[in-house]
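Only a single protein chain was left out; the remaining protein chains are all shown in position.
For chain A:
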Amino acid sequence: MFEARLLKSGQLKKILEAIKELLKEATFDCSDSGIQLQAMDDAHVSLVSMCLKSTGFDKFRCDRNLSMGINLESMVKIMKCCSNDDIMTIKAQDNADTLTIMFETSNQEKMSDYEMKLMNLDQEHLGIPETNYSCIIKMPSTEFARICRDLSQFGESVIIACTKDGVKFSTSGDIGSANVKLSQNSSIDKEEEGVTIEMQQAVCLTFACRYLNLFCKAAPLSPQVILSMSGDVPLVVEYQIEELGYIRYYLAPKIEEDD
């Protein structure tokens, strides 16, 4: 028996919005420590790793480890049926082939429940190595989204160069080139509005804009985004979800075309 109760269904809604364009279907692995999801997009270029801790839920029970193959599009449809303040409960029997999602309004006047068929997905379990990254950049998530959106008008790939002074995003394309440079500013009152850079070594990598833009759909989840980079390893874009866990996106760099 698996049961998880979340006071604000809007949180899960946002999470789904943040991954549904990268993944069409995914396996949610439930255990008593929480819910985990890990999957690559079809092109195997990016990877989504999501973790929702059991402690972040209002109520969480998972007697046996459970892997649920979910069609995200269908789940988004169900999530559209609730309002953000509704209390939601997800339930599944052991070995069930359906998942029940219930919503109740905060004043308990309206209850609705939806049942969704689960899928049998070929699952690839992927091990992500722990890496000490050369650069860790923290910046406001809206700022990052804005930069990605702006730069994607100019070219297909963005070069992210991180130095001591700051981080530079640049691109070039048919119409010309674009550069955005952010400097460290931790002086601002709120920590999450500042840009901080922890750097051991300068890094410069190229990434496909398309994916960065997809990652930015997670911006509503967190005011701050953490970018971790090292030479020639995937970029990690991490959004902390308050009290609940995190979403991390991994993106394989592009190879500079020199042939």
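For this structure, a couple of remarks:
In this text, a residue touches a chain if its C-beta (ideal position, glycine included) is under 8 Å from a C-beta of that chain, and two chains touch if they have at least 3 such contacts; residues count from 1.
Following the convention adopted for this analysis, contacts and distances are computed from a predicted model.
Comparing "G-patch domain-containing protein", "DNA ligase", "Geranylgeranyl pyrophosphate synthase" or "Ubiquitin-conjugating enzyme E2 G2" against the UniProt entry of the hidden chain yields the protein name "DNA ligase". Seen across the whole complex, the unshown chain contacts chain A at 24, 36, 38, 40, 42-47, 122-132, 134, 156-157, 200-201, 203, 208, 230-234, 250, 252-259.
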